[in-house]
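What follows is an incomplete set of chains from the complex, kept in their original frame.
Chains: A, B and C, in written order; residue numbering restarts at 1 for each.
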Amino acid sequence: MFIDLSKYMLADADYKSADGVIISIPYDETTSFKPGARDGGKAIREASWGLESYSPILDRDLTEVKYCDLKDLDLYGNQKDIFNLITNTIKNILNDGKKPIIFGGEHSITFPIIKAVKEIYNDFIVIQFDAHCDLRDEYLGNPLSHACVMRRIYEINKNIFQFGVRSGDKEEWEFIKKCNIYSKQRLLNEEDIDIIKDINKPIYVTIDIDVLDPAFAPGTGTPEPCGFTTKELFNSLYLLRDVKDMIVGFDIVEVAPIYDLANITAITAAKIARELMLMIL
Amino acid sequence: MFIDLSKYMLADADYKSADGVIISIPYDETTSFKPGARDGGKAIREASWGLESYSPILDRDLTEVKYCDLKDLDLYGNQKDIFNLITNTIKNILNDGKKPIIFGGEHSITFPIIKAVKEIYNDFIVIQFDAHCDLRDEYLGNPLSHACVMRRIYEINKNIFQFGVRSGDKEEWEFIKKCNIYSKQRLLNEEDIDIIKDINKPIYVTIDIDVLDPAFAPGTGTPEPCGFTTKELFNSLYLLRDVKDMIVGFDIVEVAPIYDLANITAITAAKIARELMLMIL
Amino acid sequence: MFIDLSKYMLADADYKSADGVIISIPYDETTSFKPGARDGGKAIREASWGLESYSPILDRDLTEVKYCDLKDLDLYGNQKDIFNLITNTIKNILNDGKKPIIFGGEHSITFPIIKAVKEIYNDFIVIQFDAHCDLRDEYLGNPLSHACVMRRIYEINKNIFQFGVRSGDKEEWEFIKKCNIYSKQRLLNEEDIDIIKDINKPIYVTIDIDVLDPAFAPGTGTPEPCGFTTKELFNSLYLLRDVKDMIVGFDIVEVAPIYDLANITAITAAKIARELMLMIL
């Protein structure tokens, strides 16, 4: 008789029976330019109710998969406390044999998530869709800033695949060259998938919504022109079907509804979540 | 470890132990000019988290009262079906000895609510804060429009006290005179309270947020200039302390967040709810 | 000395001499998710004044064609009353040998329009541009919802051509397969035109603005990611030049200015109207 529209659409499974576990992490404290990503999770969930549960591309319906929605992680204390909480939470979900589906929050949260993935899987691949390298060694004095997240991740796991990056400072691009990081200005294509398939390791996917062009995703803190259309991004993501069984979880970060227009960024993020859940669960 | 910010702040009681029961009714289909009140409940709940739980005026804290939040009534079917659902829901809450706290939705929902109150209490008082009389016999062909709600209520319960009304068509004002309805352009004052106290009957309070001036409550469908400040409204509501034990429930309607600014209308509605809950629970 | 900017640009013909008749239908009452399409017509008209009257693609100017603008249909009563009014109005225009150009309002209005077309032409083609199938049998208890409009139309006219559809529930996609409906996720191309030309029947065109990607048409109630650019849509529409003499009227629906940005959705709709009027009048 009553309905809770603050969950992701149809997230009706209980934790025990769920194969996927949605959580959100309302953290954006290192965001230097324009904060607001803390409200991303809420916006994505609300937007999900405007979508259908059925994907005509995948010919599958959300009613066919089992997932629950635990809502916002309750943050408290300084960055270290919060990052420990994130790592522990994700570790528990992975330990329970479930796939975490995380809505940010800013991109810095992916580092404590990856620390949890590292503890469980040790050797794995990170696929990143992002307009920015996020490979700085520190930013405004903070090595755990969202501008440094992939640098920190690289330090504990070298298997990084970057797609869509079109912005960074000079040192970041030199670091890419020096370390021979797999970093492309274009989106993931079939050749990339073949390479990833050959490596044959667990995969974690992190999607910074700013990989899309600002016209398609205005609701983000550091929009970067010359990005991709939603159609291009989805076509790239559909290629992941080839490795879907290897994917152990994913996040969608940097959705900042305060800068959004008619919720289109949140709706797009909600549709990405739907398609990926329909693939991997 | 997780927190649900989509409930009204601290609504942690279970239904059994709760003295107050918050529900929202996302209905705005008869709104002729500018719809959007369907999202009022969600906005009020979210805004509540920006308030303190303590009222320095009442010297009482929400942690001292017991209430739960059932979220949105799940609407389906035509207006008649929906209104029946509302009446049944409220009747159940009242039957369980609890006080309903309803977030609209548009004002038309107060009629099915009052039908439930009528079934339980038979003889009672309705106190209305509103910029508009809402006494039309029909509007755009619909006798259950939000512009007619007090006319329908008047037909089943004559004890109506209107405050803040400053707009209506000629026929409505003539109806007030003809029926000698207790209708004031000013807000409720101490004399009014004395009269109401003397009647000594159960009281239901309905607050159309547009009783406030549009500067204080822009987020509503039919803003009417020359209204009241929030301070004036709260000072009037505090007078209800004298009859607080008689109050069996209340609603706050016509909050339409799409027209709001920085959530100030929703925050104000959330504060009205806090103060009234601290009074009557 | 005075100018009326609330008409579509240069709609200076009188009804008698007009070949095209613009009307708007400010109806959005079945819109479940986000209403606001009722103001679409007003927005399209105002936006038209920011365009040139000349089309460099068609090398034709609006001063060379004759059309009038009757403004908003004055709605009253329940859905049945309103739909009858729509059918009668369109029938009169068609009977007078003129082509109706209708600005919505939500998509549900196309059903009573098609009923009028049916009465005049009996056997005809409906070309639909839309992100959604709109083929549900009923929605929230209402078989005349905007989500059901093409299902209702299909029941009275089987010649439906759908383009751009990328969202729907599972039953709708199964209905398409079962009934072998001409439904494409891509836009209309030259092959489609050849098929339509071969059928050689009167054509009615209905354009739900959400066929465009939300980046290009944010001002709509159910934006669906992965849509088309304006350039892609216009290139598709220009193909209709091959059958322009068969087109008996068209509508543009679901423009909801409250969600729009800098009027770009309304401007685009106004330009669609200009190009189609320059083609068919």
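By definition in this document, contacts are C-beta pairs under 8 Å (C-beta built on N, C-alpha and C of every residue); 3 or more make two chains touch, one makes a residue touch a chain.
Fair warning: this is a prediction, and the values are worked out from it, not measured in the lab.
Every protein chain here is a copy of the same sequence, 3 of them drawn, and the whole complex in this file adds up to 6 copies.
Keep in mind that, in the parts below, only the chains that are shown with their structure count from here on.
Shown here, the protein chains touch in all possible pairs. When every pair of chains is scored by its C-beta contact pairs, the maximum goes to A-C. Per-chain Cα centroids separate chain A from chain B by 41 Å. Between chain A and chain C the centroid-to-centroid distance comes to 38 Å (mean Cα coordinates, whole Å). Among the residues of chain B, none is in touch with two or more other chains.
On chain C, the positions that touch chain A within their shared complex are 33-34, 166-170, 173, 185, 213-215, 218-220, 222-227, 229, 259-261. Remark: chain B residues 28-29, 35-36, 75-78, 81, 140-142, 258 touch chain C in the complex. Residue ranges on chain B touching chain A, taken from their complex, read 1-6, 23, 42, 46, 70-74, 85, 89.
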